[in-house]
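In this view, the complex is presented without one of its protein chains, the others remaining in place.
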Amino acid sequence: MIIGLIGLGKMGFALGEQMLEKGHTVLATDVSEASRASFEKVGGKTVRTSAELVSSLQAPRVVWLMVPQGKIVDQVLSEILPRLDAGDIVIEAGNSQYKDSMRRAKEASDRGIAYLDVGTSGGVEGARHGACYMIGGEKEAFLRVEELFSSTAVKGGYAYVGPSGSGHYAKMVHNGIEYGMMAAIGEGFEILQKSPFPYELGDVANVFTNGSVIRGWLMDLTARALEKDPNLTSIRGVMHSSGEGKWTLEEALDLQVASPVIALSLMMRYRSQETDTFTGKVVAALRNEFGGHAVEKAGE
Amino acid sequence: MIIGLIGLGKMGFALGEQMLEKGHTVLATDVSEASRASFEKVGGKTVRTSAELVSSLQAPRVVWLMVPQGKIVDQVLSEILPRLDAGDIVIEAGNSQYKDSMRRAKEASDRGIAYLDVGTSGGVEGARHGACYMIGGEKEAFLRVEELFSSTAVKGGYAYVGPSGSGHYAKMVHNGIEYGMMAAIGEGFEILQKSPFPYELGDVANVFTNGSVIRGWLMDLTARALEKDPNLTSIRGVMHSSGEGKWTLEEALDLQVASPVIALSLMMRYRSQETDTFTGKVVAALRNEFGGHAVEKAGE
Amino acid sequence: MIIGLIGLGKMGFALGEQMLEKGHTVLATDVSEASRASFEKVGGKTVRTSAELVSSLQAPRVVWLMVPQGKIVDQVLSEILPRLDAGDIVIEAGNSQYKDSMRRAKEASDRGIAYLDVGTSGGVEGARHGACYMIGGEKEAFLRVEELFSSTAVKGGYAYVGPSGSGHYAKMVHNGIEYGMMAAIGEGFEILQKSPFPYELGDVANVFTNGSVIRGWLMDLTARALEKDPNLTSIRGVMHSSGEGKWTLEEALDLQVASPVIALSLMMRYRSQETDTFTGKVVAALRNEFGGHAVEKAGE
Partner (left out) sequence: MIIGLIGLGKMGFALGEQMLEKGHTVLATDVSEASRASFEKVGGKTVRTSAELVSSLQAPRVVWLMVPQGKIVDQVLSEILPRLDAGDIVIEAGNSQYKDSMRRAKEASDRGIAYLDVGTSGGVEGARHGACYMIGGEKEAFLRVEELFSSTAVKGGYAYVGPSGSGHYAKMVHNGIEYGMMAAIGEGFEILQKSPFPYELGDVANVFTNGSVIRGWLMDLTARALEKDPNLTSIRGVMHSSGEGKWTLEEALDLQVASPVIALSLMMRYRSQETDTFTGKVVAALRNEFGGHAVEKAGE
C-alpha cells in the first residue's frame, strides 16, 4: 500500500522501516530534518510538512500518525483534515486518551474522513519487527487497510475491537495491566535482592523466562536488563509515567472498579519521583508529639 | 536415571509420566491405589509405601518428593530418612515454606543425605511436557542429578540458585509475582468488561498474547479461558490461595520491602472469600451515625 | 442577622434551627411542603420558592444554600442570581466540587454578588448544635457575615481559608481523610472481631474513646454504634460514597501525590457494593488453567 506517515520518532521510524521492508511505499514527514534524512537512507521518501505530505498523495489516501499524544495530534489534524478528501483514512496509532480519539473521529467523520484509533504495543522492537495493534473505528475503513496491519503485526497481533475510541481504550487498559505486572516483577526482585540468599538475580530471571507460570516478554526483558547490569547499580529507581496508567485508574474510578494493583503501581511511581513527602513529615511530627519519638531533622 | 517418586497427584503424576517418556526408570508410590494403577498403565512401576520404595532402590538413591507442603512432607521424611543411606539424595519439589526446607535439609545432612529444595513452576502442563525448576541445596548433589532436571525442564528452564532454602524461596517469590500479575490482568479485564465499549474480551486477550508488551503465558491462559467461556459467567470470582503469596508478603514485611502490589493481590483474594465484612459494617454504621446516611439492613 | 436559607434537608433544617436558636431571623424555602411546615413549627418563616425568598428579603441580602451538590446548586443559582443585587452574598455550604464553586463564584462575581464556598463538617449534630466551617471566597464578604459562622460553629470551628474554591477543597480533603480514618477503624475492629479473644467490641471502642491516641469523634460514634448493636448484626457492610473521596483521589492523582490509604479506603467501598467481581473470575479461571485448581461454579 501507499502510506503517508507523520512522525519519525523512535516508534514511527521503526514502523516506517518495517513498512518499507514489507513492501509498502512510505512517504513520511517529521519536524526533524535529521530524522527525515535518516529515513531517506533506509529507503523511504520524505517531505517537509504534513500539508505537503497530503498534497503529494492521491486520494483515497491513508495517513498514519505516530506522534506524541495530546496537543501535537490536534495540531497535525488541524493541518491535514482540511486538506484531506472524503474517503481518505487517518490512522492514529499513538497513545492518545480515548475520549480525545472519539472527539477527533467525530471531527474527521463530519468531513467524510474515516478515523481509526489504534493502540500499538510491542515497544520499539515490535514496531520494527512485528507489532501488536488494537484497532477502533469504522469497521469498513479497517477492512480497507487491514493489509497494512496484517503485514506489520506479528501473527495474530492485530484485532478490530470496536467503535471509535475502543482501540485506544484497550491500549490504555493494556498499559494499566503493564504497570501492575512491572510492579509485581519489581517487588519480587526487590525481595530476592534483600533476601538472605546470595542470588544471581540474572540467573533467577532467566529461569523464570523458561517454562514458569510468569514467563513472558516482561520477564525476558528483566533477564536482559540484569544480564547487562546484574544489580542494576547504574540505574536510579525513578519510575516515570506518561499518562495511560493514570487514565486507566481514572476510568476504574468512574466505573467503580476496585483496582488496587493498578492504583498502587501508579502511586509508587509517583512516590519514586519524590525524595521526601509531606505525608512522611506529618506522620513523623505526630509520632514526636504523642510519643516523644525523635524526628530526623531536614538537612541531616 | 533411576528415580523413586513419592506422590502421584496432579503434578507428581504428570512429572512421572514425563520422566518415563524421557527414558528414566521411575518407581513410584502414592496413598491412592487408583493413582498407582494409573501410573502402572502409563508404564511406571509402583510400590505401596515409601518404606517399600526406599528398600526397593539401591544406594546411592534419588528420591523425588512431590507431595502437598506441610505436615505430609515431614511425615514422608520421617518414614524415609531413617531408611536412606549416606550419599542418597532427596529432591523435594513441592511448594514448601523455605524455612521448613532449611530445617529439613539440616536433618538430612546430619545423616549424610543431600537434600535439594526445588521450586517447580509451569503448572500441570509444565510437569508433563517441560517444567521450570529453581534448585537450592548442595551444589555437588545438584550436579549429580542435573540430568534429571535438564531432561524434564524446558530449554533453559532450570537453575541452581543457591544453598538450602533458596530454591523454595525463589519459588515463593515467583508466586508472589504471579499473584500480582494475575490481579493486574484481572483488574484490567474488569475495566474492559465494564467499559462503554462492546468488547469481545476473548479477542482482546488474544491480541494481547501476540506481540504486546504484556504477552506471556498468563495472557495465553486468559485468552484460553475466555475462549471457553467468553464472559466467565460460569465461574464465581472466589480466589483461593495456598500459602506462597502470604509467605512472600510476610517475607517482604520482615525485609521491610514496600510491596503494595503483592499485598493487595493477596488481600483481594481474602476479600473475595467473604460475602460481607465487619469493616464495611463499621463504616456503614459510622456514616449513619454522623450523617444519617441510610444503612442497608442485613437480610435485605 | 437576617438569612435566606434554601434547603431544609437533614443538614439545612438542623442548621436553620440552630440559627433561630442563636437569634438569627431565618426565612427558608424547600421543595417539600412538609419540611416547610416543620420549619415553621420550630419558629422559622418559609416561602414556597427561591424566587419568592429573594424578593422577600431586602438588599444587601445573605442567602445560604444547603442543597445537594451538583445540578441542583446550578438550578437554584439560575433562579436566584438574576434576582439578587450587587452587594448581596451567597453562601453555598454543601459538598460541592471545588471547580464548580470556582466557576459559580465567577458567575456571581460578574454580577457584583459575593459567593462564599463553605465546607461544612460535623454531621447533622454539628449543624444543630455547633458546626465546623472551612470558608473560601472574598475575604471582605466573609468578614461581613462572620457573625453567622461564629454564632453557629463550635468554638474555634470556623476559618477563612482562602480564595474561591478553597473552602470546598478543604472539605473535600477533610472527607478524604475521613474515608481513610473510617477504614482504619473498620479494619481494626474486623481484626478484633475475628481475633482469638472474646472481646466485647463496645467495651474496647469505649476505652479507645477515653485517653487513647486514637480518641476522637469517629471513635465516639463507633462506641455509640456498638452500644446499640454490639456485633452490628443488623447492618450490611455496604459502604456507599457520595463523591468527595473520589474527588480527593482524582486530585491526588493530578498532583502526583501517593495517597494509598485514601485510594484503598475508596476502592474497598466500591468493592463492598459488588457481590462478585470480574477480577475474581479471571484469577479463579487462571488458577484453574495452570494448576487445575477447582473453580467455584456460579450459582453454587
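Each chain carries a letter (A, B and C) given by its place in the written order, and its residues are counted from 1.
Following the convention adopted for this analysis, a contact is a pair of C-beta atoms (placed from the backbone, for glycine too) under 8 Å apart; a residue touches a chain by one contact, two chains touch by 3 or more.
All values derive from a computational prediction rather than experimental measurement.
Of the listed residues C:G7, C:G44, C:G94 or C:G188, the one in contact with the hidden chain in the full complex is C:G188.
From the options C:V47, C:I80, C:A141 or C:A170, the residue with contact to the unseen chain in the full assembly is C:A170. For chain A, the residues touching the absent chain in the complete assembly are 10, 122-125, 182-183, 185-187, 189-190, 193-194, 217-218, 221-222, 224-225, 229, 232-240, 260, 264, 268-269, 271-272, 275-293, 295-298, 300. One chain of the complex is left out; on chain C, the residues touching it are 121-123, 126, 130-134, 136, 153-159, 161-163, 165-166, 169-170, 173-174, 176-181, 183-185, 187-192, 194-200, 203-204, 206-219, 248, 251-252, 255, 257-262, 264-265, 267-268.
Although one chain is hidden here, its contacts on chain B can still be listed: residues 213, 246, 249-250, 253, 256-260, 263-264, 266-268, 270-271, 273-274, 277, 279, 290.
Just so we're on the same page, only the chains that are shown with their structure count from here on.
When every chain is represented by the mean of its C-alpha atoms, the one lying closest to the mean of all protein C-alpha atoms is A. Rounded to whole angstrom, the centroid-to-centroid distance between chain A and chain C, based on C-alpha atoms, equals 39 Å. One inter-chain figure worth recording: chain A and chain B are separated by 33 Å, centre to centre, where each centre is the mean of the chain's CA atoms. Those residues of chain A in touch with two or more other chains are numbered 213, 257-260, 264, 267-268.
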